[in-house]
Structure formats: C-alpha cells, structure tokens
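Have a look at the structure that comes next, please.
Missing here is one protein chain; the remaining ones are kept as they sit in the complex.
Going by the order they are written in, the chains are A and B; count residues from 1 in each one.
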Amino acid sequence: MSKSYETVIGLEVHVELATKTKIFCACSTAFGGAPNTHTCPVCTGMPGSLPVLNRQVVEYALAVGLATNCGINQTCKFDRKNYFYPDNPQNYQISQLYLPICHDGFVEIETAQGGTKKVGIHEIHMEEDAGKLIHDEWEDCSLVDFNRSGVPLIEIVSEPDMRSADEVMAYLDKLRLIIQYLGASDCKLQEGSMRADVNLSVREVGAAKLGTRTEMKNLNSFKAIARAIEGERRRQIELLEEGKPVIQETRRWDDNKESSYAMRSKEDAQDYRYFPDPDLTPVVISDEWLEAVRSRQPELRTEKLERYKTQYAIPEYDALILTGSKALSDLFEETVALCQKPKEVSNWLMVEAMRLLKEAGKEADDLVVSGAAGGSSTAPAASAGEAGAGDGGGAAGGAGGGTGAAKAAPQTTNKDADKGDGSGMASGSGGGAAGGSGGGEMTGGAKRFKFSPAHLAKLIELVDRGAINRTVAKTVFEEVFASDVDPEAYVEAHGLGMVTDTGALLKTVDEVIAQNPQSVADYKGGKEKAFGFLVGQTMRAMKGKADPAAVNAMIKEALGKM
Amino acid sequence: MANIISDETIEYVGILAKLELSDEEKEAAKQDMGKMLDYFDQLNRLDTTGVEPMSHVFPVHNVFREDIVQNGDDRDEILANAPKKKNGAFMVPKTVE
Partner (left out) sequence: MGEKGNESILHLTALELGKRIKAREIGVAEATRACLERIRSADGELRSFITVDEAGALAAADAVQGRIDAGELTHPLAGVPVAIKDNICVKGLPATCASKILWNFKPTYQAQAAQNLLDIGAVVLGKTNMDEFAMGSTTETSAFGITRNPWNPDRVPGGSSGGSCAAVSSGEAFYALGSDTGGSIRQPSSFCGVTGIKPTYGTVSRYGLIAYGSSLDQIGPIARNVSDCVAALEAISSHDKKDSTSVDREDLDFSSALVDDVGGLRIGIPEDYLGEGLDPEVKKAVLAAADTLEKKGAKVERFSLSLVEYAIPCYYTIAMAEASSNLSRFDGVKYGYRAADYDGLHQMYKKSRSEGFGPEVKRRIMLGSFVLSSGYYDAYYLKALRTKSLVKQAFDRAFAKYDVILGPVAPTTAPEVGKSLSDPLQMYLGDIYTIAVNLAGLPAMSVPCGKDPAGMPIGLHLIGDCYKERNIIRAAYAYERTRAAELPPGFAA
C-alpha cells in the first residue's frame, strides 16, 4: 500500500426500549413467548387496525436525547417507511424521517491516546421493530413470528466522526452505559436489544472530501463490529488501490466467513416513499414535559464514578468496574444503603461476584437486581422521579431505592431468570427443524444471576457480628449468587453458624492438645509453626465454625498453662 | 401529453408497488399515468409559496396509550386467516438465499 488512508465511520445504533408494551399496541414486549403469542391485529398489520402511541416510548427517547446533549424537536411526527418484507406486517414501518424527536447531540469518548473526543449525534428517532424470520430447512421456506413486531426502538444516528474500531467500541460503550443508567434499555448486543449498522468510507489522509460509504448490517457482537470494520476498510482500500470505485450500497457481514456481500436485488429499489403517517397525530412536547423529564434524569456514569470515589472512598479502578455496569452499580448502591458498609460491599462484588461471573462465562450486565425491577433501578421517566431526582443527594436517592427493593421481599429465584431467557430459542425453533439457522439475536440459555441486595447486606452483617467467619461466608455468598438464598436461613439450615459455646470450644482445644503431644512439644521447643497446626486442627474439629481469634487465644492460654 | 412515462418508470413503480403488469397493461398504464399526472400538474398553476403542507386537518396531538399490557395470547385468531402456516407462524417463501 503506497498511500495512507483514513477510515471514516458513522453508526446507526438501534436500541430496544425497556417498555412493557409495544410502541403502538398493548401487546407485551417480553422475550421468549412461542411464535405469535404476543401479537394482536395492530402488530400483525390486520386490515382496519390502527396504531396508538405508547407514551413511555416518548419519555425514554427524550431521556436518551437529553443525556446525549441533543436538541429536541418539540413537535415531532411519525412517517411511514414503505418497503415489502415478510417481517414487516404492514409492509411499511412506522418511523420518523422529517421531524425526528432528537437532533444534533454528542457524546464524549475517551481515545486510546488518553484524551477525549466528541462524537456527534445527527438525530435520534423512534420507530417500531420488525418481526422475526425463522428459516425452516425441511420445507425450504421461512416462518414469520410477529412477537418482536412493534417493539419500540430508538435509532441513534451518529455523525461520521469515528476513525477506528476502538473509537467505535468506546462510542458504543458510552451509549450503552448512558442508556442503561437511564433504564431505557438493557442494551445487550448479543440479545439484539442493541444493534449497530456501520457506515464506513475511506479517504486518503488529508483529503477534504469524504469517500463513498457503504452500510454494513448484521453485526451481532462487539467482536463482529471490530472485524467488520477492519474487513470493510481493507476491501475499500483494495478497490481504491486497483483504481475501482466503491459503490454506495448496503452489505451484509458474515462473521463466520469474515467477509461481507452486497445485499443488492432488482427487487429492492431502496426508495422508501416516506410520508407522514395519517393514522398518528403529532407529538407536541411542552416545555413543562421536557423539564419534567430533565428533572427526573438519574445520575449518569460520569457523576456516579466521581461520587463513588468521594462519598464512599472507593479506589478509581474499583469504581470504574462498579459503575461500568448498571446492574452492578445498582446492586452496590442498594446493598450499601442497607448495610452502610461500602468497602465491604465493594469487596464482595469486586472479588467474589466477579470471580463467579467469570467462572460462569458471564458479564456484570448479566446480574439482575432481584426485587428491584419496578423500583429505583429502572424506568427513570416512569417512577424514578422521587427516588432518583435528589440532585446532589445521590446517596439519598440510592437509599430510597434500596429500601424499596428490600421491602419488595425478593422471593424470586433464578428459576425465573432461566425461564425468561432460555425458552425463547426453544420455542422459536419450532420443533427443532428450524432452530439451526435462526439464532442470530439471542444467545441460547443466557442465564442471568439474580440476587437481592438485602441478602448480600445480611451476609455482610452476619460476618460483621461474628455469626459466621469469612470462609463460611464465601460459601454462603456462592449460594446467594446462584439461588438468592436468605443467608441467615441458609446458615441456620446447614448449621454453619459459629460455635459461640465457650465450653464446647474449650473441650475441643483440650482434646486437640491431648491428641498432639509432639506438636505441643515442638511449640514449646520454639517451633511457631506447630501453633498454627494446632489452631488448624481445632478449626477442622469445629468444622470451621469457630471464631479463629477465639481459638487462637484459647490455645495460647492452654499452652501457657502447660 | 406533457408527462411521458417510460417503460423504465412503469417497471420501477411496479417494483415499488409489487405489481406485475402484462405488456398490454403496461402500455395502458403508461398512457393512463401520463394523463393523470398532466391533470395533477394543474396544481402548479396555484401559488402555494409559504403555505405549510397540511397532513392533519385538525390540531389534535399527543394521543397516547399508557404502557400497560392488555393483550393476551390470541395466536389462533391472528393465524386464522393465514394462507399458509406452520408451527404457529406464517409461512412464506424462503427469504434468504
């Protein structure tokens, strides 16, 4: 390669909003129903059915727009995007072209060089998701499931401001954290609740004009995005080097083959004939409404990071990890609110929870704060008003949420989590035949760990008041983590509580000393190691349920008497 | 006729509208569309400078639904009219090569 090239990247990010119902009808958005069980005449395009807008969609879109420094079109409208495809039941998608709800914002990303950079947001618009096509190998046909049809999306269209895959990752991560913190979506790339199309062009370094861009679709993971960017960059440079033009087109990335192909067809004119949807009325956002959404905006990542460092004295590295996932920070704050021991809570999460997640091959986002689903942690626009608003008093906000969560008496075990995610694929596969090829969006059997702050707080308290020792506590934590058990009940049921009966302990110490004369002699002869052996033997005889400090003292005393 | 509709245009509109016309129908459609567009062009005699396009006649806005699930599983009804179905889903020709 003789010349040097610059890669210019813009992103179209689709985010599924965390509403309970679809954007234009009262069907559930829950994952995992059997095909077409979450459908109605509206989201299946039945003749005569009509859309009615879900208010919460507007609230979420506004929240994301404000958090990404966007201007708000206080009168916005829905338009129809007309194209034929079987997953699109009306053969038009209701979207926004002429007056999208948000425009001209930006987010700041950290660059590899350690600086920051603004990535412009051209616009954010609201639209409906399409259904799902399952390919049936037996009959060589496709099956249409409209359960996802009409699930609300926002599409965040960036400016072509990114220059590398690293910047794209940083941008996506930034968006993910903002949107998760707002509670507007869980933003899981693997499960399809966050999806990115990449617009990419290359140009010679120093060239003023942008090159011809292509749009890459079907990118299901961060890794796929990174590979697709590299692959497309190389392809375009090769074309230019050979003196061939880059054609403006949509390409589909095949991550297995690590190559893309043009999605060209004589039948796809890509002329969407947008026009205002006559079935929907304009959305007019008053200053008051906008202010109300603004005032309910929860604390976002950057502020939270600072607060963890100052208020809780959490080290930078730990604070970065704790705030790097909305679920983890919710767990942290809600537990701290209950037990007032930020250091301890942080340690448990940073060490034990992270270890268990890693062992299970999961990420912090797979944690689910049990019992807090409707509480402070989600839905800023809906209900978090009171809990999250406390400007400056972030702790108060957190505490409010925490108590709410504790009161909710989390009885849920992760059986529910299993059901929530696992069955989607099973039912989607329609008798096994179709399962193979469809599985892009959802990772099979995505188990989430669901446990309640109340249980972690209880565990910390048990350790603190000496009811269990740290070794036992780790075992109990694993149970809390896996099945959200009540630690106190678990300790009780399994007889793991510390033996506080001094008589029993003294008796054991005497027995150990009597059974190990050699060690006693070694100790007396100056071998300190022998003391440790005696303590260990005592702890083992006590099945680990003794307070090591007490054992230490007793043995020392007994040996002293000899 | 001021508007001459080409074969390409008829072909293109057919792709957009998913309609397939016979050669005879295409010729008729070309004539017909040309004539109608000439007629629509009468609107150009009207000065609409500064007039806002009016999509809704009445100033009704902010018609919302609250985010509450109200629909249950009506799959059988939804599929009742399907020309072809399988495993609770609508069956169509293969969509991906």
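Here is the rule we use: a residue touches a chain if its C-beta (ideal position, glycine included) is under 8 Å from a C-beta of that chain, and two chains touch if they have at least 3 such contacts.
This is a predicted model, so every value here is computed, not measured.
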{"item": "Contacting the left-out chain in the complete assembly, out of A:Asn82, A:Thr111 or A:Asn552", "value": "A:Asn82"}
{"item": "Residue of A:Ser28, A:Gln90, A:Asn469 or A:Gln537 touching the missing chain in the full complex", "value": "A:Gln90"}
{"item": "Where the missing chain touches subunit B, by residue", "value": "9-10, 12-14, 16-21, 25, 29, 32-33, 35-37, 39-44, 46, 48, 51-58, 60, 63, 65, 74, 77-78, 80-84, 90, 92-95"}
{"item": "For subunit A, the residues touching the chain missing from this view", "value": "41, 44-53, 80, 82, 84, 86, 89-92, 144, 265, 267, 271, 273-275, 278-281"}
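We adopt the following convention: only the chains that are shown with their structure count from here on.
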{"item": "Centroid distance [mean C-alpha coordinates] between subunit B and subunit A, Å", "value": "39"}
{"item": "Subunit B contact footprint on subunit A (complex, rising order)", "value": "19-21, 25-28, 33-41, 44, 46, 52-56, 58, 75, 77, 82, 84-86, 133-136, 139-146, 266-267, 269, 271, 273, 276, 278, 280-284, 382, 430-431, 434"}
{"item": "Of subunit B, residues touching subunit A in the complex", "value": "12, 15-16, 18, 55-56, 60-71, 73-75, 78-79, 86-96"}
